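The structure appears below as C-alpha cells.
Of the protein chains in this complex, one is absent; all others appear in place.
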Amino acid sequence: MSDFLRDYLNVVWFAAIALVLASLLLGISAIIRPNKPSAEKNIAYESGVNPVGDGWSQSQVRYYIFALLFVVFDVEAVFIFPWATRLETYGTFGLVEMGIFVFVLLLGLVYAWRKGVLRWV
Amino acid sequence: MIAFSAPIVDYHALAPELVLAAGICLVLLVDLFVPAHRRWITGTISGLVLLGALLPVVTLAVLGGDVRDVLSGDGISGRYVVDNFALVLKALFLLSGYVVVLLSTNEIEDGGYYQGEYYVLLLSSVLGMVMMASSRDLVSVFVALEFLSIPAYMMAAWKKRDRKSNEAGVKYYLLGVFASAVMLYGMSLLYGIAGSTKLSVIGEKITLSGPRTGIEVIAVVFVIVGFSFKVSAVPFHTWAPDTYEGAPTPVTAFLSVASKAAGFVGLMIMVYLAFPLARDVYRPFLWVLAALTMTVGNLVALKQKNLVRMLAYSSVSQGGFILMALAMAFTNGSEESSLRAIIVYLIIYAATNLGAFAVVIAVARRTKSAEISSYGGLFNYAPGLTVMMTLFLASLAGIPPLGGWYAKFGAFRAAVDAGGGWGYTIAIVGAANAVVATAYYITVMREMWMKPVPEGADTSAVKVPASLVAALTITGLATLAFGVVPGIIAKVGSLTDLTGAFHG
Partner (left out) sequence: MLINNFLVLGAVLFCIGVYGVIVRKNAVLVLMSIELILNSVNINLLAFDRLWAESGNNDGSVFALYIIAVAAAEVGVGLALVLLIFRNRKTIALDDLSEMKG
C-alpha cells in the first residue's frame, strides 16, 4: 500500500469510529426513551406560532436585476485576474486586449444605465 | 515562468468577425441614444453590418491563399483558421442572417417588441456561427456554440406576454443547455485523452485501441449527442416543434436554418477532425440517428394541421438527409463527396426554407394564422405568393428542376459512393422517406390551388412589404438557380476540397 493511501487510512478509521459512536448513542436512546406519539409533535415547530403558507417566499424582483448585474461583472473578473498576475509578462499586447475586454463590459454597464436599471425605483 | 510572445493576428482573415463585433457595439449604442420612434434604424444598420461583413469574406476568397492562420504564435497556431470551407459557410451564415433581418423588420416593428436588443442578439448569434466555421479547437468550438445559442434562447421567447413564446424559449433553453453540458463532459474526456484541445491532435489520439477505448467511446458519443440536440436529430428533437411554433416566425426561420446549419458545421468539424479514426463508433450511431430522424420527422409531419409546425417536422426530416451524408464520411474514400454533399445541402436548404418562412410571414400578416386550412384558395387573392410557396415546397420535396433536388442528389451520391451494407441501406431508407415527404408538401399545394377560400376571409389583394419582397426575391432566385444551373454550386462544393479545408 502506498504512503498516499495509508494517509487516507486515518480517515477511514475516523469514519468508522464516528459511525459506531453515533449509532450507539442513537440506538441506546431509542431503546430507553418512552414513546408517546401525538399530533402536536408533528408540527414543524413545537412551540410558538404555527407555520403558515408555503416554504417558498417571494422577494423583490429588483434584487434579481442587481444580483444578475453583480454576477455578470463578478464572473468576468475570472479573465482579469490571470492577466493581472502576469501584467508585465503580457506587456502592451495584454494591455490592449484587456482594454477591449473592459470596453465591452463598460458597454454593458452603459446599457444598464440607459435602461434605468441602476436606479432604485 | 514561461516566456510570452504575443500572437500574430491576421487582421484580414479576422475582418468578418471584427466588422460584426463592431456592428454589435454600434447597434447597441444607436438603440440607446435614438428616440423610440426612430428605433427602426437599428434594423437597417444590422442589415448593412451583415453585408459589410460579407465584403472581407469575398476579398479573402478572391485574394487569400488556401489556408490562413488567423492567430499564429507559440502553441496557438492552427486553432482558428480561415480556409475555403470556412469562407463558404461564413458567407452562408451572413446571407441567411441578412434574409432574417429582412423578414424581421416589419414583424418586430409592428408587434411593438424591443427592436434594438433583437438585432443585437441576432448579430451576436450570427457572430457565433461565423466563429464556428473557423474553429479548429475544442475551446473555440464550445465558445462559438454558446455564443450562437444563448442569444437564440432569448429570441425564441421574444413575445414576452405570449405564453406559447415563453414556453418555446424555456424548452429550447433547458434542452440546449443540458445538451451543451453533456457535450462539455465529453469534451473534457477528449482533452484528458489527447492532452490538447486542438482538434487535429485529438484526431490522432482517438484511435479506439489500447486501454482507454472505453473512455474514448463515451467521449465521442457524448459530443455527438450534444450536437444532435442542436441539429434536432430524433430522438433529441422534442424541443424543436414546440419552439418553432411558439417563437416569433422570423426567429423560427433563423433557428431552423442558420442555427441548425451551425450545429451541423460543428458536428462536421468534430467528425472530420477529431474522430476520423473513430468510425466504428460514430458511423453506426449517426446511421441510426439519420434513419430515425428522416422517418419520425416525416411520419409526424404528415398529420400536422399547422403549417409552421409542419415545416418544423419537415426541417427535422431534412436534417436526416444531412446526417445520412455525414454518417458515411470516411467509408471507402467517400469523405470528399460527403463533405461536399453536406455543404451543398446546407446552402440550398437555407435558401429554400427561408423562402418558405417568408411566404408564411407574408400570408400571416393577412390571415393572422398559420393553420394549413387558412391557406385555402390563396391563389385567388395572392397568386404571386402562391407561386413562390409552390416553388419552395417543391424544392423541399426534391422535385427535379429546383435546388432541393440537387441537394438530395448529392446526399444520396455520398451514401452510394460509400457503398457497402451501411451505405446502400441508408440510401434506401432515405429514398423511401423522400417519397413520403412529397405527400405533405403536396397537401399544402392542393390547399392553396384547389380548395375554396374559407368563409368570411378578406380576399382583397395582399400587400407585401418591400423587405419581404426582397427576401422572397433572394431566396426564390437562389432556389431556382441552384436547381437549373447546379454548376454554380458545384463550384462552391469543389472550393471546399478536403485537403485544403481541414488539415492546413
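Note that the chains take the letters A and B in the order they are written out, and that residue 1 is the start of every chain.
Note that in this section a residue touches a chain if its C-beta (ideal position, glycine included) is under 8 Å from a C-beta of that chain, and two chains touch if they have at least 3 such contacts.
Note that the coordinates shown come from a computational prediction; the quantities given were computed from them, not determined experimentally.
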item: Among shown chains, those touching the left-out chain; value: A, B
item: Omitted-chain contact residue, chosen from B:Thr197, B:Ser314 or B:Thr386; value: B:Thr197
item: Contact partner of the left-out chain, one of B:Cys25, B:Val170 or B:Ala490; value: B:Val170
item: Chain not shown: contacting residue from B:Leu32, B:Leu51, B:Leu71 or B:Val143; value: B:Val143
item: Chain not shown: contacting residue from B:Leu189, B:Ile206 or B:Ala274; value: B:Leu189
item: Hidden partner chain, touching residue among A:Leu9, A:Leu24, A:Ile43 or A:Val72; value: A:Val72
item: Residues belonging to subunit B that touch the chain removed from view; value: 2, 75, 138-139, 142-143, 146, 150, 153-154, 157, 160-161, 163-164, 166-171, 173-174, 177-178, 181-182, 184-185, 187-189, 191-192, 195-198, 241-242, 245-246, 300, 303-304, 309
item: Subunit A residues that touch the omitted chain in the full complex; value: 4, 61, 64, 68, 71-72, 75-76, 78-79, 82
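Basically, only the chains that are shown with their structure count from here on.
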item: Distance between chain centroids, defined by C-alpha means - subunit A, subunit B (Å); value: 38
item: Interfacial residue positions of subunit A with respect to subunit B in the complex; value: 86, 89-91, 93, 104, 107, 110-111, 114-115
item: Subunit A contact footprint on subunit B (complex, rising order); value: 1, 3-4, 6, 25, 28-29, 32-33
